[in-house]
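Taking it in order: structure first as structure tokens, then the write-up.
The complex is shown incomplete by one protein chain, all other protein chains being positioned as in the whole.
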Amino acid sequence: MQKMISKIAPTFPYVIWMGFIIVILSVIIGFVNSQTAAAYFTESKAIRETTLLAERAAIESTILWLPYFKFLGLGMVLGGIVMALKVILDNLMQAGMKVIANLPEDKRPAMPKAPWYGRLMPIVMMLGMLIFIVALIVSLQLSGTARAVYANPIPVIDAAGTGTVLLAQLQSIQATSAWLVPFKFLGIATEFLAIVMGLGTIVYVLNNQTAMLKKGVQVARSGKQQAAQPAEEADQVPATESIPT
Amino acid sequence: MNENTPYQLKLFPVLTILGWILISLALIIGLVILTPTAANYFGANSKEVRDAAEAGSVLLSQLGVLASIPLWLEPLIFLGVAFFICGIALEFSIIPSLVKQRGDVMSQAFPLIVKLGK
Partner (left out) sequence: MQEQKSSFPFSMVERMMPWYPGIAVMGWAFVLIAFLLALFVLSPSQASFFSDAKAVREGAGVGSAFVNANFGSHVLEAWLPQLKFFGLGLGLLAIVMALGTIAKRLRSMGMVIFSQLPEKMRPAVPPPPKRIRLFQLSALMGIMVLMIVLIVGIILAVSVVSGYWNNSIVNDLNPAQPGSTLLSQLSVISSYAFWLNPLRMIGMAFLFTAITVALTVIIGTLRMQTKLLGGLVQKAG
């Protein structure tokens, strides 16, 4: 699985730009919605609540799904950062191996394995993305419900009593939105956690590579000295042997 | 910054500054326009008066401001955040190649360091 992740990770620039485009799109849709709202609120309360039903339904339903679409975009940018961290880690490991390759094979120190939090990082990132996708799906469902609710004049919605479908729908919009808003923030916090895990792994690798480099230089020098010693001895032997006794 | 500077390093300061501009703008609009309007609309008029406001009245225009500005201001704040995060992502995106370059040079320098030794 780690190998597959390493193969996908270099596509991170596309993921980042895709996320950014989603955010820009959301801003444009939000601006159009604000213009609809501005026009809607220039009318008196009586006209707004009884005649301009389609406008109200459009405003309310957009407010419900747009933030989650926007957060999916932001989540993709953060996910792209986590993927970039994976590429940084892979390059860091490869660089370490390249340096160590200068040592004789039997003297090369073993490369340390990625710590548990390094292996967990892509999974945590994907968990964050899953939160954004689930939140968007739920918000799209809610937005459909809002369209159904606000297709009715406000006085009809206000009069809906216990047991009516309309009140149940309104109740579901309010109760679901209450937990859905912090849920998308949990997605952001999860992406932050994945980034910290990636950065922690970089710290771990750097610590190990510093120690390995120090050791590597010593090993290489002692190897050189050992290699130099027999050569010196070989130079000396014939000389001593040539001394006639 | 010379011509060889990658585009990421040229772009990220622009994105960071844009992020600051948008978020500061939101704070200024919030403090100067929205807060006093909301305080006046809700604090100086009873519900009866607010509900009876006719088209073209000051109260309705205040309500229009309170209902419409946040709808584009919030995505704008979000765009500011997105600019910051994209700037950060661009910086991150340049590090893999720098690590690779450094690794290549280090592997070339390693035998030299061993040879030159203390």
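Chains here go by letter, A and B, matching the order in which they are written, and residues are numbered from 1 within each.
Keep this in mind: a residue touches a chain if its C-beta (ideal position, glycine included) is under 8 Å from a C-beta of that chain, and two chains touch if they have at least 3 such contacts.
Everything numeric here is computed off the predicted structure, so don't read it as measured data.
Asker: Could I get the residues of subunit B that touch the absent chain, sorted low to high?
Answerer: Answer for subunit B: residues 9, 12, 16, 19-20, 23-24, 26-27, 29-31, 34-36, 38-48, 70, 77, 80-81, 84-85, 87-88, 91-92, 94-95, 98-99, 101-102, 105-106, 108-109, 112-113, 116-118 touch the chain left out.
Asker: Name every residue on subunit A in touch with the hidden partner chain.
Answerer: Residues touching the hidden chain, for subunit A, are 117, 157-162, 167, 170-171, 174-179, 181-183, 185-186, 188-190, 192-193, 195-196, 199-200, 202-203, 206-207, 209-210, 213-214, 217.
Keep this in mind: only the chains that are shown with their structure count from here on.
Asker: Between subunit A and subunit B, what is the gap in Å from one C-alpha centre to the other?
Answerer: About 18 Å, centre to centre.
Asker: Under the definition above, what is the set of subunit A residues touching subunit B in their complex?
Answerer: Within the complex, subunit A contacts subunit B at residues 12-13, 16, 20, 23-24, 26-27, 30-31, 33-35, 37-38, 40-45, 47, 63, 66, 70, 73-74, 77-78, 80-81, 84-85, 87-88, 91-92, 94-96, 98-99, 101-102, 216-217, 220-221, 224.
Asker: Considering the complex alone, what residue numbers of subunit B touch subunit A?
Answerer: It is residues 51-55, 60-61, 63-64, 67-69, 71-72, 74-76, 78-79, 81-82, 85-86, 88-90, 92-93, 95-96, 99-100, 102-104, 106-107, 110-111, 113-115, 117 of subunit B that touch subunit A.
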